[in-house]
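Structure, as structure tokens:
Removed from the display is one protein chain of the complex; every other protein chain stays in position.
Each chain gets a letter, A and B, in the order it is written, and its residues are counted from 1.
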Amino acid sequence: MKFLILIITLLLSSNFVHAVDPGEILKDSSLEIRARAISKDLRCVVCQNQSIDDSDAELARDLRILVRDRILEGDSDQAVIDYVVSRYGDFVLLNPPVKGVTFVLWFGPIVITLIGFICLILFFRRQKPLIQDLKKNNAEVKK
Amino acid sequence: MMKRLAYFLPLVLLAILAAYFSAGLGRDPQTLDSVLINKKVPEFSLPPIRGFNAGLSNNDFLNKVVLVNIFGSWCVSCRIEHPFLMELKKKGVIPIYGINWREQNQDDGPRWLKKFGNPYSLIGDDPKSRGAIAFGVTGAPETFLVDQKGIVRMKHMGPITQQNWNDTLKPAIDKLRNR
Partner (left out) sequence: MIIESGHFVLILSLLMAFLQSTVPMIGVHLRNNQLMAIAAPAAIIQFVLILGSFLALTYAYVVSDFSVINVTSNSHTAKPLLYKVSGVWGNHEGSMLLWALILSGYGAAIALFGGNLTPTLKVRVLGVQAMLGVGILAFILFTSNPFLRVFPAPENGSGLNPLLQDPGLAFHPPLLYLGYVGLSLTFSFAVAALIEGRVDAAWARWVRPWTLAAWGFLTGGIVLGSWWAYYELGWGGWWFWDPVENASFMPWLAATALLHSSIVSEKRDSLKSWTIFLAIVAFGLSLLGTFLVRSGVITSVHAFASDPTRGVFILLLLVVTIGGAFLLFAWRGPSLKTDGIFHPVSREGGLILNNFILTIAAASILLGTLYPLFVDVLELGKVSVGAPYFESVFVPMMIPMIVVMGIAPFLRWKRGDFNKTTNKLKVVGVISLIGGCFVWLIVDRSSALSSLGIALSIWLFSATFVELTSRIKLFQVPLKDSMRSIIRQPRASWGMTFAHMGLAIAVAGITASSTWKVESIQVMKFGDQVKVAGYTYTLKEVRKVQGPNYIATRGIFSVKKGDNFNVTLKPEKREYQTRTMVTTEAAIYSTFFGDLYAVVGDRDENSGGYITRIYFNPLVPWMWAGAILMVLGAAISLTDRRHRVGAPARSANIGTSQVIAK
């Protein structure tokens, strides 16, 4: 019963307290900065849309510790991320990778901007002859 | 003419969006398919739980079809699934390995097993989730089906019941054994 309440407490209270514990923080601050940067981009897979840095969930904590352990063992940032992705898939990356399936995602905004630009140019092009007419009319009226 | 088409564009885009939404309504955005399917069992090594001699590692997976079950004494659904696992053990249907996930202290797992029974042939102690993370686990219970060559073939989320055993697990196991 106690464990049930504990779990419910954890589940309900998770996600609302910035979760890094003093005990997790690495002594070497440059390594810790790396760990925090990596953690910010890893999604807590048992939560609703948060990074493991922001989540109170147990699994998030274990993943944070895993990230730090791997950094201490000498893994590069990419290697750490690759390990977690090899277990949980691309879903765990809050910054979606640029590959086939996310092509539209990353290039979409650029394409939309270009299309918009073209529409703008077309719009002003259409206006041009009318403006010329208006200028001519104004010039005639002045005369 | 172009102008007319342009005015229809919003409607077309809306229709596409609506199609996606209606398709999405039946789905659960949280369920995570395993990326381990059809790959070798991940590398991991877990010590034994208190009172047992042998732990569990990826070297225990050759020459037989096995189930790997992630459980914890704190997990309510595991308790629900437990009798079924005991049935499987009693009938000798398939060996079941256990990963005892995230126990608060080292006696909780063994005590739970003593109280309710032990369906596992091998158990690994996983207080820091290293085993669970290796398997890409997001909750308990989760069960993985591994074949004779040590390749993960299936992931089952939630408790195993007679129903889903009949529907998905058993047929998969039979298929693997008849190869």
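The definition used in the following text is that a contact is a pair of C-beta atoms (placed from the backbone, for glycine too) under 8 Å apart; a residue touches a chain by one contact, two chains touch by 3 or more.
Here the structure is a predicted model, which is why all the values come from computation and not from measurement.
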> Which residue numbers on chain B touch the omitted chain?
Replying inline: 3-4, 7-8, 10-11, 14-15, 17-18, 20-30, 32-33
>> Tell me which stretches of chain A touch the chain missing from the display.
In response: 5, 8-9, 12-13, 15-18, 20-23, 25, 40-41, 43, 47-51, 54, 89-96, 101-102, 104-105, 108-109, 112-113, 116, 120, 123-124, 127, 130-131, 134
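As a working rule, only the chains that are shown with their structure count from here on.
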> So, what's the distance in Å between the C-alpha centres of chain B and chain A?
Replying inline: 28
>> Can you tell me which positions in chain A touch chain B when the two form their complex?
In response: 3-4, 6-7, 45-46, 58-59, 62-63, 65-66, 84, 86-89, 91
> Inside the complex, what are the residues of chain B that reach chain A?
Replying inline: 32-33, 35-36, 42, 73-76, 102, 104, 128-130, 132-136, 138-139
